[in-house]
Every structure is written in C-alpha cells, then in structure tokens.
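The block underneath contains the structure these notes are about, expressed in structure tokens.
All protein chains of the complex are present and in place, except for one that has been dropped.
By letter and in written order, the chains are A, B and C; residue numbering begins at 1 in each of them.
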Amino acid sequence: MDKENLQHLFFESEPGKEIRKCIQCGTCSSSCPMTDAMDFGPRSLFALIRDGDMEAVINSNSPWMCVSCYQCTSRCPQEIPVTELMYSLKRIITQTKEKTQSNKAKDLHRSFSSSLKLFGRVTESFIMAKYSLKHPLTGLSSIPLAVQLTKKKRVELKMQKVGSPFKFRRSFKHLR
Amino acid sequence: MKYAFFPGCAHDTSAGYKESLDAVCSKLDIELLEIPDWNCCGATITAGESKTSSLYLAARSFALSEKMGYTQILTGCNACYTTLKKSAKYLSSDKHRLEAANKHLASEGLELTKEITIQHVMDIIFDKTPKPIWDSYKNNALQNINIACYYGCQYTRPWLTGPQSDRPEYIENFLTGLGFNAVNHSAKTLCCGAAGAMPNADIAKKLVARIADGVKKESADAIVTICPLCQLNVDMYQTQPDIEQIPTLFFTQLLGLYFKIDLENLGLDKLLISPEPLIEKMQNLKSA
Amino acid sequence: MSEFSPKIIVFVCNWCTYTAADLAGTSRLPYPPEVRLVRLMCTGMIDTKYILKAFLDGADGVFVGGCHPGDCHYIDGNLKAEKRITGLQQMVKNFGIDENRLKLEWIGASEGPEFQKHMTDFVAQIKVLGPGQTKDRMIL
Partner (left out) sequence: MNVQNPKIGVYICHCGMNIYPKVDVMKVAEYAKTLTHVSVASEYKFMCSNPGQELIIEDIKQRGLNRVVVASCSPRMHEPTFRKACETAGLNRFYFQMANIREHSSWVTLDSDMATQKAMELVTAAVKRVSFHAPLYTKDVPVQKSVLIIGGGIAGMQSALTAADAGFKVHLVERETYIGGHMAKFDKTFPTLDCAACISTPKTVSIGQHQDITLHSYSEVTELSGFVGNYKAVIRKKPRYINEDTCTGCGLCAEKCPVSVPDPFNENLGNRKAVYRSFPQAVPLTFCIEKKDPAPCRISCPAGTNVQGYVQMVKTGNYQQALNIIMERLPLPGVLGRVCPHPCETDCRRSLTDSAVSIRDLKRFAADNAKLEDVPLPKVEDRDEKIAVIGSGPAGLTVAYYLRRKGFKVSIFESMEKPGGMLRTGIPDYRLPPAILDAEIDHILSTGIEMNTGVGLGNGITLAGLKEQGFDAIFLGIGAHVPVKMNIENEDADGVIDAVPFLKEENLERPGSAKKRVVVVGGGNVAMDAARVAIRSGAQSVSIVYRRTRNEMPADHEEVEGAIEEGIELINLVGPKKVITQDGKVIGLECIKNELGPADDSGRRRPVPVEGSEFIIDCDMIIPAIGQRVESSPVLEDTDVDLTAWGTFNVDQITFQTSVPSVFAAGDAVTGPATVVEAVAGGHRVVRAIEKYLNNEMELLEDEIRQENKMAGKNDFLPVPEDVPVVKRAKTSFMEPSERKNCFDEVDLGLDEASAQKDAEKCLNCGLCCECMECVNACEVKAVDHEMEEEIIEVDAGAVILSTGFKTFQAEKLFQYGYGIYPEVYTSLEFERLNNATGPTSGSIQMKNGKTPERVAIVHCVGSRDSRNNKYCSRVCCMYSMKFAHLVREKTGAEVWEYYIDMRSPGKLYEEFYDRVQEEGVHFVRGRVAEITDITDHPEDDGRLTVVAENTLTMKTLRTPVDMVILSVGLEAAEGSEDVGRMAGVSRDKDGWFNELHAKLAPVSTPISGIFLAGCCQGPKDIPDTVAQASGAAGEAISLLSKGTVSTKAEISFIDPELCAGCKTCIEVCAYSAIDFDGSRDVSVVNETLCQGCGSCSSACPASAAGVKQFTDLQLMNELEGFL
C-alpha cells in the first residue's frame, strides 16, 4: 500500500485524527517506561506520521514496544489517547499485511498470539520456547531466571487450553 | 457470597496467588466459581491485531459467565482486569460490535445478552466483607510493619485520573484500617515492564530497580502486589545484582498472615525473595 | 420530495446569547441555516404575543436564549422570562401546538459551542416533530 494511503488510513482510524492536536511537548515519550528501547517515542512517531514518513513509522519497533501502561494517556496535556493510537498503528500494520522490518517485540507478540490462537489460553513456557527459536540469544540469557522459577515449581510445562481448542480455533479463525 | 471468577492464564503458575486467595476467601466466606472453559483475554496483544478478535475473546468468556448466571466477573490480574473492563465497555456501548461478537459465538452455542461488569477480586475482599471478621484480628502492634503497596500500572489506569492515577491510597487505607503502617511512596503505579520484559530484560531490570528504590526510601518490610505479572516481574528482577531485595508478595498472602492462616496454605515458599524476615517480624509482634 | 426545512425563530438577549451566537460565528461553528435570530435587550422583554405571533405566522419552532441565572444584565429579567415561557408552554398546548416546539435555554456569552449545539439539537428536534401547521390551521 502506498504511504500516502497508509497515512490516510491512520488519520481515518478512530482516534487517529487526535494527533493533529499534538503540541510536541514530549510528555508521552518521557512518561513511557519503554521509550529507551523504542526506535521513536510516541511524540516522534506522531511527528513522523504528520510528516507522512510512514516508511519509518511502520518499520519502527515503537508500537510493538508499548506495554499499555497508559501513563502517556493519563498525562497528555492535549488529552490525546496515545495508547489507543499505538493499538491503532499495530492494527493497521497487521491488517494491511505490510512487510515490515522484524523486531523482537513484534516477535514476542506473534509468539503470544500463536499460543492463544492454538489453545485459547496461553502458557508462558510455550511463548518463551517459541520466541527463543527466533531469538536464541535472548532465550539463553533468560535460562538462569527460568531455572529459579522451575526450582520454585512455577513453570508449567503442561499446555493450558480451553475445553475444545479445535472449536475455539475454528471460530477464532473466521474473525478479522 | 458466590462470584464468577476469571483466573487468567498466569493465575495457576503464580507464586501462591491461587493458594492464598483460596485461603483468604474461605476465611471470608467468599466462593470463587471459575468460569468453566474461560479463554485468554488477549491481554495487550490481540487488541493490536484486530478489534473484532479482541472483543470476541472477551465476549466468549462473558457469555460463559452469563450462562452460569453471573454478570459480575472477578479477576485477580491487572492485565485481565483492564482488558476485560475495556471490552465490556465497548460491547455495552456499541450494538454492532456486540452483534458481530455474537455471530461468532453462535457456533459454540453461546450468546452474550447482558451487560457485564468487571471487578478486581481485591475490591470485593475490601468492600464487601463483614467488618467484624477483620476487627477480630486487629492488632495495634501491626503499625510496626511497613507495607509498600504496589498497584502496578493497569489497575488505576486508564480508569482513574488525577492523584488516584499516580498516588492512589485505596489499599493503603484498607491496610491502615487493619493496623499496618502502609507507607506513602513514589512507585505505586510505575510500570514494571512485565508485558515487554522478555525481549528487554535490561529495561525491565531498570524499571524494577526504580520501584525497589521508591519502596526502599520508606523502609518497607514488604511490597504487596495485586497482579501475578507485577509480582513475577518485581520479585524476579529484584534477585538481579545491585537491587535491594524486599519480599514481594500478593496482598492475599499478607492478609493470610494477618488472619494467621497456616503458612503452608499461602504458597509463600514459591516466592523468590524469602519472606522469612516479614513472617518473623509479624509473629513476634507484642499484641497490644 | 425535498427535506422539510423548518422555520425557527430564536429570541435572544443582547448580552449573553446574542454574544454567544456572534462567538459561534467568529469561531466558524456551523449550525443549520433555518435559524433566525431576533435580538432583544433582555429575555425579560419577551411578550407572550411575540411568541404566539411567531407561531401564528408560521414558525415551526421558537427558541428563547438568555443569560444563566444570576448573570442577567438586568438582574433577573431571565427569570421573569423563564416563568413566562413555562406558563406559555402549557398554553400553546391548548392551541394544539406541541410544547416541545417552544424551548428556553440559558446560553452564556462565552458559550459559542453551546449555542451551536442547542441550535443543531433544536432544529433536529423540530424536524422530527414535522411542520407546525399552525398557520394553515389558522387560515382554515
């Protein structure tokens, strides 16, 4: 999809036009716990969208990094629903099936998502295992913590699932 | 009293949340009925893929609850709480979205017709239980026990604005009523980073270090959490080098200690940071 | 058939609601074009016969906009108007006019957006009620 259309799509998404109010004060970015790991903080992201630089926007890890703590939303002096805009961006990227640069946060999303889609519930060990296939180094480095947890009998190896994962999968697949 | 309960995917593997919640509830005559065949709420993930899917996930569990005769659902997880509460709001305010969800629910023979309300199990324990049970364990010497309440980010937000969003006093007021010294600190609703911890361990560690620092300033004996993800992250990352270790337990575990429930029924052994110093301090209190 | 375009007479006081209407203009807040403002010094000036005249001459709705209680430029003219309009709402019913066609609201001088909202809502409401037919009936 061309970038102008993407920008249009964004402004048309429910809270999208709210970013026109942004005064670029940076309250969101500095309130964000994940901002240091983001390619762009929310403020910069909004500036890029307004500039029409959708290439940079959709390839950034920023929306995937959002942990939904809503601190930005609760503090924005323009009352822009920043967290919702992050969801909106993710949805646009997912739904337009744009090919974008991969990033760790997005892969974690995918791991979670596939566990959920398969079983209707998620299991931490499954998500970790699936994620580690893609990012073996991260997987390795988290082994000590995993060992600690296993010692305390806090790692569930059995898959958590709904009564009939098959039925669940069938209904869930049709959604979009 | 009986309530429909949505445990969420992290409930069973949490460090004694399940055990201590069950123990405290039976003390208070609360019966939590697990919604049969509930499914994951989608947390912060599914809403980033499709609004319809994310509402379907909520609607399915809601419909199951409705089927068992309950329109009020309790949960003990902040992420489930916020996700479900937001979904309930969307579903009740937008007929089309509700219709869309019901269309897909029909294949499992389910339907959501009623408005669902979501409450944190803590709200019920604090507000809906008889005072005399609490009063009979009241002990003035508890004021020597310094508790730092940690709400996490999603319990107060985006629902509350103003001071309640950053410096709530709800749990503090309740614990103070029991006799504890609930300290006022600056880390009550800081995000622990749990949702993004795995790929960003360094950030999660930094965030937990800040929480520990805020709590440490008030010489807390323990951090009390109300969410399995918060507990896991705050407990786990405090075991990393250079971070002060303060026992981090579920509020239900603290209430279990208050009620003098047998320690083995509170799952305290699953905590990474040993709660021994706290337990000892509480057991050695001179009753006044 | 083209959509019903009602005739709406809006009596406003010079100090609050007329100013609010000006403010809506300066702020470029659009509202339906059916609205016709009659400027008075105070809503307390509004005689029953003006409103009846408006209905009899074919107005489909009459709106009266004055200062918030306590803000009246002439102490309590707005309250006098309120009394009169409330009574009149009962009276117009006897003439076969739906009392919802006569409405009184307080709109302060700084409330441009409120003026816009009230106008939009009132016109929509009158559209739902349909043509007033008072004029035709009187002719008959």
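Here is the rule we go by: a residue touches a chain if its C-beta (ideal position, glycine included) is under 8 Å from a C-beta of that chain, and two chains touch if they have at least 3 such contacts.
Keep in mind that this is a model prediction, so the values were computed, not measured.
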(request) Would you mind listing the shown chains in contact with the chain that isn't displayed? (result) A, B, C
(request) Looking beyond the chains shown, say which of C:Tyr18, C:Phe63, C:Trp106 or C:Phe122 touches the absent one. (result) C:Tyr18
(request) Identify the residue among B:Lys86, B:Arg210 or B:Lys270 that touches the chain left out of the display. (result) B:Arg210
(request) Using the touch rule from the top, list residues of chain C that touch the missing partner. (result) 7, 9, 14-16, 18-19, 21-22, 24-26, 28-31, 33, 35-42, 44-50, 53-54, 57-59, 70-71, 73-77, 80, 84, 108-111, 116
(message) Tell me which stretches of chain B touch the chain missing from the display.
(response) 161-163, 165-167, 184, 186-187, 190, 206, 209-210, 213-214, 217
(request) Please give every residue of chain A in contact with the chain that is not shown. (result) 23-27, 29-32, 35-36, 40-41, 43-44, 71, 75, 77-79
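Simple rule for what comes next: only the chains that are shown with their structure count from here on.
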(message) Testing understanding: with touching defined as stated, what is the shape of the graph linking the protein chains, line, ring, star, complete or other?
(response) other
(message) Distance between chain A and chain C based on Cα centroids, please, to the nearest Å.
(response) 52
(request) Pull out every residue in chain A that's touching 2 or more other chains. (result) none
(request) State the interface residues of chain B toward chain A in the complex, per the touch definition above. (result) 9-10, 12-15, 36-40, 42-53, 56-57, 82, 104-105, 107-108, 153-154, 157-158, 161, 165-166, 190-191, 193-196, 198-201, 203, 207, 236, 239, 269-272
(request) Write out the stretch or stretches of chain A touching chain B in their complex. (result) 33-34, 36-37, 63-71, 73-74, 83, 86-87, 90-91, 94-95, 104-105, 107-109, 112-113, 116, 120-124, 127-128, 131, 135, 138, 141-142, 145, 148-149, 152-156, 160, 162-163, 167-168, 170-172, 174-176
